[in-house]
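Every protein chain except one is present and positioned as in the full complex.
To keep things simple, chains are lettered A and B as they appear, and every chain counts its residues starting from 1.
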Amino acid sequence: MNPNLPTLGVGFGFRAPYLSSLFLHREEVDFLEIVADHYFDPVPEKQRELELLADHFPLIPHGLSLSLGSAEGLDKNYTRQLVSLIHRLKPPWWSEHLAFTRAGGVEIGHLTPLPYTWEAVEAVCKNIREVRSQVEAPLLLENITYTFRLPGAEMTESQFLSEILEHTDCGLLLDVTNLYINSVNHGFEVADFLNAIPLERVVQLHFVGGEWEQGQLIDTHSQPTPDAVWEVMRDVLRRAPVKGVILERDENLPPFPDILAELTRARQLWQGVTE
Amino acid sequence: MDWFNDNFIANMQGPDFLWFFGLCSIATLVYCARRINRLYSGFSTLPRIPEKPSPYEIAYLRGGAREVLWVALLSLYQSGYLTLAPATLRGRVFTATEKIPSPTELNSIERSVYSDFASPTSSPNLYLNSAMRLEVLCHEFKTSLQAKGLLVTTAQNTIRIKTGWCAFLLLGGLGGYKILIALSRGHSNIGFLLILEALTTVALLILCGVRIRTPNGEEYLKRLQQAYSKLRTTTTVGFPPPTDDNALLLAGLFGMSVFSATDYAPLSGMYVASVQVNSAGNGDGSSCSSTSSCGNTSSCSGGSSCSSGGGCGGCSSSS
Partner (left out) sequence: MSLADTQRLIALLATDASLRTQLLSDPLAVAARYGVDAKTAQTLAKEIAEEIERFARSLIGKRRNEVCKLLPRTKRVLGNCFDDLFRLYAKTTLPNGTKKHLQDAVQFADFLHTKLAAEKQIPLWIAELARYEASWLEVRTHPCLLIRGFRALTKETAHLEANPSLNPALRPRRTLALWLRLPGKERIYHTYLTLF
């Protein structure tokens, strides 16, 4: 992992309704994360939007459907478009998920957990090697939430994550909300997880709030960040050499001042632990 | 030998000359296009959008002093220094309120506009004359925008015109000479050549005509309008109205017509009327939203943006 990555600061996952507000408050947003899929084969309006954003903010492309965990390999069309976008933007890093979204010709349409097996480690590493042969920018892997764990696990999630990071020399996009949600739903301690992963590989964080439904916490990305997640973030910021923090609000979009308030809190939290 | 009537061009057959003329036209138009493009070659990248954009400068970029005037009128109206006098047969006019601004409260543009509009008058040339007076005060914007390669300078427009004239004289001369020769030889089938001449003239007018904004200027204005496009929802019925600062920005970016469904509707109507009376120049940019029709009988709403799908968040399973 490249130790010389720039510190980008605090930002949010760009959503089109916030475009004008973003430009009215540019000084309060350090960088943006864009969903890569939104800019594949873009209509002229989206192309101009991408150029507009790229000229004014550091942009980090975040893939959704590369399906790094697919045993059958990467989708060539998706890979080609993602690589093209990354080459165009020249970001300091880019990110994808430790999951699969496609198998046996079926597009699942959402991030699906992998079995924690050596075979899965090998499949992920192979796919990462393939995509990294085409892209120089460092890749960060993001941890996902899971409603189920596949039987036959040969290791824990933290071990699975650690093995892949070490084998591929990738960085970690630690989604502290996902971590918290999994700890609540599956009954483990966040601290134990953090102690078991290579925190020195954490480059970026995601944070946001979810919703309760039928006794389970869901990562709906639709609510303000709860206190428990802020505490996890504080712990990680204290221990890991984080370079960027992103608020990942997708749904139930609030007025932009609410977004800025969360960014300000994240910035103050970060400054507080580094002083 | 009569060099005038007996040469390569004079002796060319009609269809052959049409091809020849066509090729000459294309070559001339390409040359003109390249010559004009070289005028702006020093400005390859667009300037960044400023953190605090000036509604006045944007208005000037979009439509000159006439648009700056209306931003100032809106600002004075918002601040309570101007109001609308009761409507008369001649329409509505501005008038001063009891609130008198101190010299430091207004910028130079607002002061000039206030002095022009404080006394109610329905002079048809009021807006035009006021805008002309503002040109001097807007000189700073003009210089700044020209320095950034966004507005065409007088010198550049002169070159455009000269290039166009030279090309016109060349092609017009060539075609005109051939028409003369054809008529003198008793041929009257000059229709296609006349059509080609007309098309070439139109192409030259488009290519070499006077412009206000450079290609970068057009692109920069579109970029500004796109960056602040979401502010337009604040001018839609059912949405919270824009803040005062945002309203000035909207006026600068899109013109006062954007307020037709808001509390500023009377001003919007007056703006449209003044544009119709005093229309000159090619004014503002697109009056249609970038993705909707500029046509007629349509129900334009086609739903929301189609390319912004979801993120990677989960979804509750209940509907």
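In this section, a contact is a pair of C-beta atoms (placed from the backbone, for glycine too) under 8 Å apart; a residue touches a chain by one contact, two chains touch by 3 or more.
On a predicted model such as this, the values are computed, not experimentally measured, just so you know.
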Problem set entry | Option touching the unshown chain, where A:H25, A:R88, A:R132 or A:R149 are the choices | A:R149
Exercise. Of A:T112, A:N143, A:N178 or A:Q204, which sits in contact with the chain we cannot see?
Worked result: A:T112
For this session: Can you work out which residue in A:A71, A:A196, A:A228 or A:V273 touches the chain that's missing from view?
Result: A:A71
Seminar exercise, completed: By the document's definition of touch, the residue of A:D37, A:E96, A:E142 or A:E248 touching the omitted chain is A:D37
Seminar exercise, completed: subunit A positions in touch with the non-displayed chain are 37, 40-41, 43-45, 65, 69-72, 77-78, 81, 100, 102-104, 106-110, 112, 115, 117, 119-120, 123, 147-152, 214, 216, 218, 251
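We take it that only the chains that are shown with their structure count from here on.
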Exercise. Any idea how many Å lie between the Cα centroids of subunit A and subunit B?
Worked result: 43
Seminar exercise, completed: Contacts from subunit A onto subunit B in the complex sit at residues 13, 15-21, 23-24, 26-27, 35, 37-38, 42-43, 45-46, 48-49, 52, 55-56, 62, 64, 97, 110-111, 142, 144-145, 208, 210-211, 213-214, 218-222, 248, 250-251
Problem set entry | Residues of subunit B that touch subunit A when the two form their complex | 46, 48-49, 51, 222-223, 226-231, 246, 290-291, 305-318
